[in-house]
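One structure, pasted below without further comment.
Apart from one protein chain that is not included, each protein chain of the complex appears where it belongs.
A and B label the chains in the order they appear, each numbered from 1.
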Amino acid sequence: MENTILELQFAIDTFYFLMMGALVMWMAAGFSMLEAGMVRSKNTAEILTKNIGLFAIACTTYMAYGYDIMYGGGVMLDGIEVIAKEATYAKPADFFFQVVFVATAMSIVSGAVAERMKLFTFFAFAVVFTGVIYPMEGAWTWNSESVFGMYTLGELGFADFAGSGIVHMAGAAAALAGVIVLGARQGKYNKDGSSNAIPGANMPLATLGTFILWLGWFGFNGGSVLAMASKDSANSVAMVFLNTNAAAAGGVIAALILVRLLWGKADLTMALNGALAGLVAITAGPDTPTALEATLIGAVGGVLVVFSISMLDRVFKIDDPVGAISVHGVVGLWGLLAVPLTNSGVSFTGQLAGAGTIFVWVFGTSMVLWLILKAVMGIRISAEEEYAGSDISECGLEAYPEFTK
Amino acid sequence: MENTILELQFAIDTFYFLMMGALVMWMAAGFSMLEAGMVRSKNTAEILTKNIGLFAIACTTYMAYGYDIMYGGGVMLDGIEVIAKEATYAKPADFFFQVVFVATAMSIVSGAVAERMKLFTFFAFAVVFTGVIYPMEGAWTWNSESVFGMYTLGELGFADFAGSGIVHMAGAAAALAGVIVLGARQGKYNKDGSSNAIPGANMPLATLGTFILWLGWFGFNGGSVLAMASKDSANSVAMVFLNTNAAAAGGVIAALILVRLLWGKADLTMALNGALAGLVAITAGPDTPTALEATLIGAVGGVLVVFSISMLDRVFKIDDPVGAISVHGVVGLWGLLAVPLTNSGVSFTGQLAGAGTIFVWVFGTSMVLWLILKAVMGIRISAEEEYAGSDISECGLEAYPEFTK
Partner (left out) sequence: MENTILELQFAIDTFYFLMMGALVMWMAAGFSMLEAGMVRSKNTAEILTKNIGLFAIACTTYMAYGYDIMYGGGVMLDGIEVIAKEATYAKPADFFFQVVFVATAMSIVSGAVAERMKLFTFFAFAVVFTGVIYPMEGAWTWNSESVFGMYTLGELGFADFAGSGIVHMAGAAAALAGVIVLGARQGKYNKDGSSNAIPGANMPLATLGTFILWLGWFGFNGGSVLAMASKDSANSVAMVFLNTNAAAAGGVIAALILVRLLWGKADLTMALNGALAGLVAITAGPDTPTALEATLIGAVGGVLVVFSISMLDRVFKIDDPVGAISVHGVVGLWGLLAVPLTNSGVSFTGQLAGAGTIFVWVFGTSMVLWLILKAVMGIRISAEEEYAGSDISECGLEAYPEFTK
């Protein structure tokens, strides 16, 4: 009888992991649609190919060696009969939940380097990022044992519940390195240094992507409680769902009010970025705030993202077509720094130390890797190819053959 | 041990609420896509902004005061440690499930007033509707205690399982008031009183939205059982899923056959409306019919919606670009009246009394509110703005900059 209760608990936790993982997997579709909507039509098929390709690569490299690096012990060769008997939930369910996180981190990169990068260079980067760069930094916090035999980031007082830093800021750091190596799109900046807006081709698609991400984020944050089958864990998961939703709502409202005040119009792309910023901001600590605090944390994210996108574009000349570096990087840092406001077990210095470590590692290794790939494979399509669109040069087809001239 | 079983039951019910809530949240994407597909391209970005904005507003006002009005006791300031210890499921999970209902009610309004309303006037309406108008009428049935110290609608013999009336007809009543105050779109009606069809710009998007709503409706109705962790409640939830699906299918088939007979063609928009009508119709009582009865209830909804859309447009000159008033209002009333057919505990007079109360309250308060907003903020964009499209005037961008001339 005791045994049967344990079996039910095992079943509930496994079921929960699988459903949360399915929601996170769905975020791959969200990034695809968001990015496909935010680029020009001539680069749409390429970014779709990039997104489905990176998801497949992430799943395969993480299975082959990434999971082993991050947590120790792989799943690649496990048959159903050798699955660990002592766990409180099925090991493949844990893997499934973890693997979709890797893909999320990688998806962040794809938008920022859109419209000018060689597709297979990107895929080569993805193999190393998802298999090594991400698992290493993930292990420093989420693996309870030290990788270097020294200390984990957690021992420094760093906490990152579901990955504002480990997933989002890490993705943004890799993206930033890529954008720096790659340079801006043709026609983005004028000789006098002013910047041209390059509107995305399909706003319903971008909006759909944002809603998909919003939905998927319930799995992302809710699953990071890592258990469901007790009153305490069920309460935590529920609180995380509520706060995740509240933060996204706060981000939308803050961004909409801000752009209305600044520009007199309700810029849809900023409303979408506001939602995503709210979600990124709450991800480092969705369990401890009250709903009101979560709304405010999200709202600050929504304000930050508007200013950050303008600043990166106009002041720093960082050409990020989808605003990924602002949404996931700048707001990811805000998310980390917001944790001590509601969680007394976490310190600002710990958060800064952790954020710094993650950024230095990911940005540094990514920069080296992008430079190697640039030398070996080339990183940028030719000016003619860029003018004609990467769909033709990289994929040999058009995304909307009947809709554009 | 007893305790552990209670914990598992708590976990299952909480998990169930969260998954059903996630499905209902997904309906926000469904309404966005449906409405974006049914309007012209020049008004698409605006309706997307409206939809993501209203969802954010609904989540925030309902957290701040709506939930407190409707059920008593808020969640805004609850930390994880103060969550009620005695519940049979986590309180934030209940809130999460309830809050996505508010957003659904509000989403119904946005389609009907499309293509000519000022965006921020709509948002101002949303603040009051989601925070006060809806919670008040919701409380009269779904809160077991009387709000006015008199009686609840349930005591009158009124039953509305998941909200054909409380959510759908209520949304339609607010929409109807808005459309009356607002007037028809330019070019919709000719001087001789005849009506011009204004086709939606993107049918795949409208179809996607309908499928999303169909999927989300499993959460909407299935979650309204309010429990899962016993044999009886599990059977009820399963029956509700089955009947919800059957009614939607019946609605599609009836609408397709009817329009084929009437017009000789299988009008896609009517197939979509048929699906939605089936879903709305079954929502008032998805637990008591057999699958065959559910199919028929949905089929009647599918027939009604075709006639209602034609009538409202041609006879009453109600310009509702997406047919929301017919789908959610007329069919919502049918759904209420169908309950006594399969549920002997419910009376026609009770249903009529409840429907009347809801309609009078929501239509009346909404009319007053729309008129106040018209006086204070203005309700309609200028004729020039309407001609150029609300995307430019309200959002400052275009939804499809490369696809239209």
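Operating definition for what follows: contacts are C-beta pairs under 8 Å (C-beta built on N, C-alpha and C of every residue); 3 or more make two chains touch, one makes a residue touch a chain.
Since we're looking at a predicted model, the values are computed, not measured.
Set against the missing chain, the residues B:Ile52, B:Met239 or B:Ala355 yield one that touches it, B:Met239.
Of B:Phe55, B:Phe96, B:Phe218 or B:Phe363, it is B:Phe218 that touches the chain left out of the display. Touch with the chain that is not drawn comes from one residue among A:Gly187, A:Gly356, A:Gly378 or A:Pro401, which is A:Pro401.
Summary of contacts with the chain left out: across A:Val75, A:Leu213, A:Leu268 or A:Ile309, the touching residue is A:Val75.
Summarising the interface, chain A meets the missing chain with residues 1, 4-8, 10-12, 14-15, 17-19, 21-22, 25-26, 28-29, 32-33, 36-37, 44-45, 48-49, 51-53, 55-57, 59-60, 63-64, 75-80, 83, 89-93, 95-96, 99, 119-120, 202, 205, 208, 394-403. On the side of chain B, the interface with the absent chain consists of residues 1-2, 5, 8-9, 12, 15-16, 19, 23, 40-41, 199-204, 207-208, 210-212, 214-215, 218, 222, 228-231, 233-239, 241-242, 245-246, 248-253, 256, 260, 263-269, 271-272, 275, 287-288, 290-292, 295, 400, 403-404, using the contact rule stated above.
Just so we're on the same page, only the chains that are shown with their structure count from here on.
Centre-to-centre separation of chain A and chain B, using mean CA positions: 32 Å.
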